[in-house]
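The structure under discussion appears below in the form of structure tokens.
The complex appears here minus one protein chain, its other protein chains still in place.
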Amino acid sequence: MCEVKVITGTSAAAEAAKLADVDVIAAYPITPQTTCVEKLADFVANGELNAEYIKVESEHSAMSASIGASAAGARAFTATSSQGLALMHEVLFSAAGMRVPVVMMNANRALSAPINIWNDQQDSLSQRDTGWIQLYAEDNQEVLDLVIQAFKIAEDEKVLLPVMVNLDGFILTHTVEPVTVPKQENVLDFIGTYEPKHAYLDPKKPMTQGALGDPNYYMETRYAIETAMRNAEKVIADVHDAFAEKFNRAYGNGLIESYNLEKAENVIIAMGSICGTIKDIIDLKKKEGVEIGLLKIRCYRPLPVEMIKDALKNAKNVAILDKSISLGMNKGAIYADVASHLKDKKTVNYIVGLGGRDITPEDILGIYDDVEISEDGKTNWIGLKEE
Amino acid sequence: MKEVRFHGRGGQGAVTAAQILAKAAFYDGKFCQAFPFFGVERRGAPVMAFTRIDDEKIRLRSQIYEPNYVIVQDPTLMDSVDVTSGIKDGGIILINTLKDIKLNGYDVKTIDATGIALEVLGVPIVNTTLCGAFAGLTGEVTIESLKKSILETFPGKLGPKNADAAEKAYNLTKGL
Amino acid sequence: MVNTGTIIYEPGSSANNKTGSWRVFKPVLDQDKCVKCENCYIFCPEGCIQEKDGKFEIDYDYCKGCLICEKECPVKAIKAEREEK
């Protein structure tokens, strides 16, 4: 039997890490991630979780210690946000290149300057090329489910890549709502024990990890990560399906989720918590006899391009929502990645919610109206106060 | 869907109150959501927190602009904050005060939550008391579920005391 | 194929790389003069002077010819000779 708890998104992530019986946690506090690592500290302090908790002196060291722990053969978990993730940037590449299946929760938050603790997705999207699998949650239940799935995906021999589970800062991290927490025995039965065959540090079988790769070898190592990313598409879907069967909760096909896309010509592509508000609007309009749709991206890296194209085959006008901005290009990351694959459709980019600017149901209604009349390829900043 | 807005000061437990209410609704078999106004306020500064209660799963992620109910933990907040902002027609404003406060055009209910808290808890922390008053006034959550939620939120000695304070307020406001 | 994570599974495989070709001068040990103080053994950056059957021998496959051994030998049992290349 499961237990339903009314908890925050950060607590849901902490519960999931506990259920996965992680061996090592190395973490540094940052708003709005803190309640996750506080909760984990409580679990360890109360003997509910048998793990080494390393209270590192920075996020750079949090990731470095996580890599060290995972390379030694332990199941490692950490959590961060925004500036902390940016500080990790260098070693995020190392984690992927060294093929250590670290799982990290990231509380999506804007980047300085000006300093801003509120939600957008600039932090994780700025890490898109580091070789991390990136998953995004719509609600706190999905946070818990994704963190559990993340371990199974990361540790799959066909993948062996680190996974970042993203949740919108405050909107999920600090919001309580009912979350079904499965039994640990069922979770461990689902993900298994981490027994790495490729990387561990044991004097009985010494290996060298983190070697120098000269021009003879480097390109192949990058290609191997790309291959693992492509493998991950199937693994993520399979893990999702197996999870759905065991725990009775499904999210589209695991990589994307289609919501009323069959008859809709005007559709939104979005990622994260805003998808909930959009679904409400879609149901509202359906009652009025208007068909609009949503394509939710759950997995941003690897980006399931073919799935996205297929899901949008009936769409005409595609509004792509970005909580990030590539400055100097006036496009968000999702638009930049996706639009070129939708050449037969009108695509319009909407920059929304930067630095915690609230996105209201009216904003979403306005976007559905606008995408029909707006010109192709345009970028609109929603809610911008222009002087 | 019913939406509640709490006005308090940092450290008075407004966020906890919003969560207690959400959990109580959950125990009543409803769906719920509670979140703070995402600010950087410190102890003493005006803060807000929100609760949503619905019969269906709550997917809406925007902030609350048009609440059904407003709970004011400290009347001095009204000098600097417009507690009536966006309140829905027929909405209720519950204020912790000794005075008889009237706000033109609004349904205002008052309760001396500080008095109850001092009497039952021995400290002027009014969040659980106000939750009890809210339950009595609106019937949006049952007192049984509210007490369960409070007991779960405050393990140890504080739990029963806070549940008593809530029940006392509930009995005073029921049917008002 | 590069190993997953560029991991090297053969400990000490640098031994495949014979650095003896780097040498310009070659240390030659006179076994008769050697007092087995172990200075050459312990100070060698390559670890290429090893004891075998009670004698120290220089492995010229790896010796880079730094001549620390010659310098540190207290009885001048090691002499540098020019490599004939």
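What to note about this one:
For clarity, chains are labelled A, B and C in written order, and residue numbers in each chain start from 1.
The rule is simple: a contact is a pair of C-beta atoms (placed from the backbone, for glycine too) under 8 Å apart; a residue touches a chain by one contact, two chains touch by 3 or more.
By our rule, contacts and distances are computed from a predicted model.
For the chain of the complex excluded from view, the name given in UniProt is "Pyruvate ferredoxin oxidoreductase beta subunit" [choices: "Leucine-binding protein domain-containing protein", "Dihydroorotate dehydrogenase", "ABC transporter permease" or "Pyruvate ferredoxin oxidoreductase beta subunit"].
Contacts of the undrawn chain with the visible chains, over the full complex, involve A, C. Contact between chain C and the unshown chain involves residues 2-3, 6, 8, 10-19, 22-23, 35-38, 41-48, 50-51, 59, 61-62, 64-68, 70-72.
Interface residues of chain A facing the missing partner chain: 23-24, 26, 50-52, 54-58, 60-62, 64-74, 76, 90-91, 94, 98, 193, 200-203, 206-214, 217.
Methods note: only the chains that are shown with their structure count from here on.
Two chains share more touching C-beta pairs than any other pair, namely A-B. In terms of the distance between Cα centroids, chain C is separated most widely from B. One inter-chain figure worth recording: chain A and chain C are separated by 53 Å, centre to centre, where each centre is the mean of the chain's CA atoms. Centroids of chain B and chain C (each the mean of its C-alpha atoms) stand 80 Å apart.
Rounded to whole angstrom, the centroid-to-centroid distance between chain A and chain B, based on C-alpha atoms, equals 34 Å. Residues of chain A in contact with two or more other chains: none.
None of the residues of chain C touches two or more other chains. Chain contact summary for the complex, chain A toward chain C: residues 97-100, 160, 198-199, 206-211, 213, 217, 220-221, 224. Residues of chain B touching chain A in their complex: 19, 22-23, 26, 31-36, 38, 40, 58-63, 65. By the touch rule above, chain C contacts chain A in their complex via residues 1-9, 11.
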